[in-house]
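The structure that follows is given in the form of structure tokens.
Certain chains of the assembly are absent from this excerpt, and the rest are unmoved.
Think of it as A and B in the order they're written, each chain with its own count starting at 1.
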Amino acid sequence: MQFTAQQIAGLINATVQGNPETTVSSFNNIEAATKGDLTFMGNAKYSEALLQSEASIILIGKDMVPDQPLKATLLVVNDAYQAFATLLEIYQQMHVQGLKGIEEPAFVSESAKLGENIYIGAFSYVNNRSSVGKNTKIYPGCYLGENVKVGENTILYAGVKIYHDCVIGNNVIIHAGAVIGADGFGFVPDKSGVYKKIPQIGNVIIEDDVEIGANTCVDRATLNSTIIKKGTKIDNLVQLAHNVEVGEHTGIAAQAGISGSTHIGKHNMIAGQVGIAGHLKTPDRFIATAQSGIAKVSDKPGQMVGGSPAFAMRDHLKSSAVYRRLPELEKRIAELEKALGERKNG
Amino acid sequence: MQFTAQQIAGLINATVQGNPETTVSSFNNIEAATKGDLTFMGNAKYSEALLQSEASIILIGKDMVPDQPLKATLLVVNDAYQAFATLLEIYQQMHVQGLKGIEEPAFVSESAKLGENIYIGAFSYVNNRSSVGKNTKIYPGCYLGENVKVGENTILYAGVKIYHDCVIGNNVIIHAGAVIGADGFGFVPDKSGVYKKIPQIGNVIIEDDVEIGANTCVDRATLNSTIIKKGTKIDNLVQLAHNVEVGEHTGIAAQAGISGSTHIGKHNMIAGQVGIAGHLKTPDRFIATAQSGIAKVSDKPGQMVGGSPAFAMRDHLKSSAVYRRLPELEKRIAELEKALGERKNG
């Protein structure tokens, strides 16, 4: 999509300085920007970057406008960074806003309830008694089982699969390939070690403003619900087992895994490749650093842990520093033993 | 779906005590159950939970029925827990049993062989010379390449992809997004470090009664077969590389990864995020604890390992306890050196 300086100025309340018909079709940072790019200049009035930029349009704070002429068309605003962020958001939303209607061929049950202004992409499947709230966009190739409820202004990217009875809130984003509501991993071995499946008949509830990454899996509860609370953001390839609860405004980075029935507190930060054992409860503002393995956890809010098994990050760092010197330590012990032995024998 | 107490009593051979027309549409445990829920009471005749329960229907052992009247309708059985488990199974199977026929639009090759009473959901693809056994249910958006054999009473949930020539047994469950039979990761670098692909022309064989989790990947063998044996249960986001064999009745938890040509024994328990190196052979009843990294393994059955690199779990726990005290240990060594030095010099 191409836009003129004039069009963009209208969106962010800017003054055009230069050719208002200059067009751009993408964004870049000031060093990398070339013809056709829009960029922004946040600080430094006369920086090299500004003077040499090949960008077609530069967003710039009104205090930053240099006296000497630039090749680029300038869009002068109060706060260049803020205006740039606003443009990025508008640009990203444009991909979604044009999407409307049911694209053929899609499979939509007659008993499904569809809100206004929705999009259901081709090859998507909406089963009996499911509902899709207004302004929600379901990209191609998604699957909604029976009685799935999807809220308003939500985006399901291509190939999202949601099993029956799950509930998705408003303003939720679920990325491609994520699977919501598959059976929890529940089996009971008989005396000979043959596993019998425990039926998993609960569901998953994803509250408002949650984002879920590509190919992430959130299992349905055995009974009741696996719950992801409001505002929580989850990265790609994450595993959330049955009956997990994740508190509000928590972040979970890629490839982390949380075992069954564990409750994650509010405002937690779970880093990449972290593993958390089952039936635990993390306190609020808990931080698990990358690759840590949480086997138990105290209820003190705000703690940061590291290592596997994990303990206080501060202590883990100290231990891991000594770990590197272990061969040397062993030698020092041997020397002490030798010295003491010599004395004994001496 | 709604059921009356009378209907349910018929399924589990129960006696109704109260209104036989009471209806329920879901299950819950006794504390959380509300109107419309069925629950069960396993022990304690006069517990608070029983007396205060808001459940519409309560399954209860015949010895547990209290004398005082309850709000709920009771279904009196010999073993309440067993009856509840039976109902959960019936409920879970109902989602599947109604599925029949080929839903349009699906793509089914003329040379595919289809058993009786199967379901092939819309947007699913069954390629040439593939076969689907009787009572098998293929949810929407699945892909079966050429010459894929799927057994009887098997369930493929939405978006399962099975590459050509793979073989899936009877009573298998594969969850959404799982990929069976992608190429193994096999490349040979030339002198300049440029990789040349080794063709991967084997297949995957999944035996009867196996369950495979969402977005799990099982790679095809280079030659011959990657094999998952009877009764084994695999969680979400697991990686099984080319030519892996997994023995019977083994459990593999989420995000574990098993490298090429490794053979896992029978009745193993591989916990979450475990990594196992290539060309190993684990003994029967081997247990790898969470996040452990198995670089080598002895052939002693029943051992449990931990850590990365992993060794006996018991020893790992002892070492990891000392690890936490490493800074203190280093200090004690320094003090010993000082004390001994002082003597030397003293």
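Following the convention adopted for this analysis, a residue touches a chain if its C-beta (ideal position, glycine included) is under 8 Å from a C-beta of that chain, and two chains touch if they have at least 3 such contacts.
The structure presented is a predicted model; accordingly, all values stated were derived computationally and were not measured.
S.K.: How many copies of the chain make up the whole complex, given that 2 are shown?
M.R.: Total copies of the sequence across the whole complex: 3.
To be clear about the criterion, only the chains that are shown with their structure count from here on.
S.K.: Cα centroid separation between subunit A and subunit B, in whole Å?
M.R.: 25
S.K.: How about subunit B: which of its residues touch subunit A in the complex?
M.R.: Those residues of subunit B that touch subunit A are 26-29, 32, 85, 88-89, 91-92, 95, 103, 105, 121-123, 139-141, 157-159, 173, 175-177, 211, 213-215, 231, 233, 235-237, 249, 251, 253-255, 267, 272-273, 290-291, 308, 320, 323-327, 329-330, 333, 336-337, 340, 343-344.
S.K.: Which residues, counting only subunit A, touch subunit B once they are in their complex?
M.R.: 105, 107, 123, 125, 141, 143, 145-146, 159, 161, 163-164, 177, 179, 182-183, 185, 187, 189, 193-195, 197-201, 215, 217, 219, 223-224, 237, 239, 241, 255, 257, 259, 273, 275, 277, 291, 293, 295, 308-309, 311, 315, 318-319, 321-323, 325-326, 329, 332-333, 336, 339-340, 343
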